[in-house]
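With one protein chain removed, the remaining protein chains of the complex are shown where they sit.
Chain naming follows the written order as A and B, and within any one chain the residues start at number 1.
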Amino acid sequence: MGKDNAHKREILIYAACKFASLAALFICIIALVAVIAFVAIRGLPYISMQLIFGDYGKYPSIKPALLGTLYLIAISVSIAAPIGIGSAIFLTEYTKSNSRLVKSIRIAVETLAGIPSIVYGIFGYLVFVVALKYRYSLIGGGITLSIMILPVIVRSTEESLLSVPRSLREGSFALGSSMVRTIFSVVLPCAASGIVTSLILAIGRVMSESAVLILTIGMVVNKVPKGFSSPGTSLALDVYYFGSHGYPNEAAATGVVLLVLVVTINIIATVLGKKYGKGDLANE
Amino acid sequence: MNEQYNITVKNCDLHYGDFQALKGINIDILEREVTALIGPSGCGKSTFIKMLNRMNDLVENCRITGEIMIGGQDIYAKGTDVTLLRKNVGMVFQKPNPFPMSIYDNIAFAPRTFGIKKKAELDGIVEQSLKQAGLWDEARDRLRKSALSLSGGQQQRLCIARALAADPKILLMDEPTSALDPISTGKIEDLLSELKKDYTIVIVTHNMQQATRISDKTAFFLLGEIIEFGVTESIFSLPKDKRTENYITGRFG
Partner (left out) sequence: MPMRAQYKKELKDALSSLVLMCRYIQAAVESAANALLNRDELIAQEVFESVMEMGEMGAEVESSCFRLLLMEHPVANDFYEVTTALKIASELDRIGGQALEIAEIAIQLCEGNYPEKPDLLSQLCLVAAQMAKDAIQSYINRDMELSKPLASMGEKAHSLYEGVLNSAKDRALGSQHAILAVMAAKCLIKLSDHCLDVGKWAEYAITGRHPRKEAAK
C-alpha cells in the first residue's frame, strides 16, 4: 500500500512541477508579447517616411541615427572581427588546451564579457573624449564597442572552431599540409557559418547598446554624421533622446524600428546557424 | 618508382610522458607488400603506424628513440622535411574523414598543397586517383558535389583516393574498414590487392580474417612489443609464439 501512496505522491509532484514550469513559460511569453505589443501599438502609427528618411528639421527624423548605427557597426566589427577571430584561432589551434596561458586568457575574456557597459562607456569617454581629445566621435564609440563585443566573438568563434572534428585536422596534416594551410583551407571553412553567426550576434549587441554611446558619441540627433570622426547618434540613443525630450511617440516608433532590426538579425543568425550547422560537424 | 621504399625500424622505443607505448620495436617492411598489424586494443599498433609519418609529432610529451628508416633515410633525423615525408607516406584513418568540400577539391587538396595549380594537371590527377580507388565510375558525374553526399564506403575510398593524389610511396591504414559494412569492406580489400602492385601498404586491423585475406606479412603486437612477425600464412598456420597462437585462435592469456 505504501508503495501505492508513494506512487501517487510522485504523480502529484510531477503534475505540480509541470504546472509550475508551464506557468513560468506563460509569464515569460506574456512579458515578451506585452513588450512587443505595447511598443508596436504606441509606435506603429507614428512611423512615417519623414521619421525614417526625412531630414531633421521641423519634424524629428532618425536618419542620422540609422547612418550612425551603420558607422558604429562598420567600425566595431571591422576592428573586433579580425582580433576576435585571431585570438580564437590562437587559443584553439596553437596552444595546449590546459596550459596556464590559455586559462588566464580565458579568464580575461570572461571578465571582459562581464563588465557593465556603462564602465566601457566611461572608459571610452576618458580615453577618446578626454585623453585623446577626439571630442565626441563615432570612431571613439565604435572602438569602445569593439572592445565590448570582443569577448562575444572570441567565445563563439572558439566554440565553432572546437566543433570542427579533430579527424579533419589530422587528415589535412597527414596529407602534408602545414598548420597555416590546415587552418585556412580546412578548419576556417568548416567553422565559417558559426563565425558568421557570432558576428551577426555581435552586430545585434552594437545596435542595441546605449550606455557606452551616451558617453562617447555625443547624442547629436539632428545632424547626419559627416564621417568617422564626427559626433553622432544611434537608434538606441534616439529612443532615449526622444523619450526624455518630449517626443514619446517618436521614441516608440524608433523603438519599433530597432526591435524589427534586432529581431531580423537574430532570425538571420539562427537560420544561418541551422543551415550550415550540419556541414560544420562533418562526420560526427 | 625506382627508389627502394622499404621501412626499417631498429630498436625503437616510444614514450607518452611516463607511459612506454612501444618497446624495442624491430621490423623490416618491404616495398610492394601488404603488412598487417594485429593485436588487442591499446597494444601500440596505431601508435606504430603514426610513428611512420610522424603524426605523433602532434601529441604532447611523445618521445621516440631508435632508428626509423624509410627509403634509406632516418625520418627523425634533424632537418627532415615532415611535409615531404607525409607526402610520401600517405595515411587513411579509421573513420572516413573527407573534408566538407567537393569531391574534386578533396582530391586536389594535396596536389594544391604541393603547388600544382594548372587545371588540366589537377583534372588528370583527380581522375587518375579516383580510378585507382575504384571510385571513378561512381563519382565522375558528381565531382562538384559535396564529398559528404557519398556513402560511408565511398567516403573511405575517397579518402584513399585523396591520399593517392599526393603520389605517396607508402600507404598507412589505421583500421580502414572497421566503420564499414561488409560490401564496402570487400571493395576496399579488393582495392588493396590492386594497390599493392604499386605501393607499400601497412594496415592495422582488428579483423584476423581480413589480415589473412589481404596481407603478405603479419606482425603481432602485444603490450607495445612485436611478439611475432612473418609471412601471414605461416603466422596463421604455424605461429611460433604461444601468445600469438592464443590471440589468433581467440584464447587470450
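Assume contacts are C-beta pairs under 8 Å (C-beta built on N, C-alpha and C of every residue); 3 or more make two chains touch, one makes a residue touch a chain.
What you see is a predicted model; the values in this text were computed from it and never measured.
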Chains shown that the absent chain touches, full complex: B
Contacting the left-out chain in the complete assembly, out of B:121, B:190 or B:241: B:190
Which residue of B:71, B:134, B:153 or B:224 touches the chain not shown here: B:134
Missing-chain contacts mapped onto chain B: 134, 183, 186-187, 189-190, 193, 209, 212-213, 232-233, 236-237
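The rule is short, and it goes like this: only the chains that are shown with their structure count from here on.
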Euclidean distance of C-alpha centroids - chain A vs chain B, Å: 46
In the complex with chain A, residue positions of chain B that touch it: 53, 55, 58, 60, 82-87, 90-91, 93, 95-101, 109-110, 113-114, 146, 148, 159, 162-163, 166
Touch list for chain A against partner chain B, complex: 96, 165, 167-168, 170-178, 181, 185-186, 189-190, 279-280, 282-283
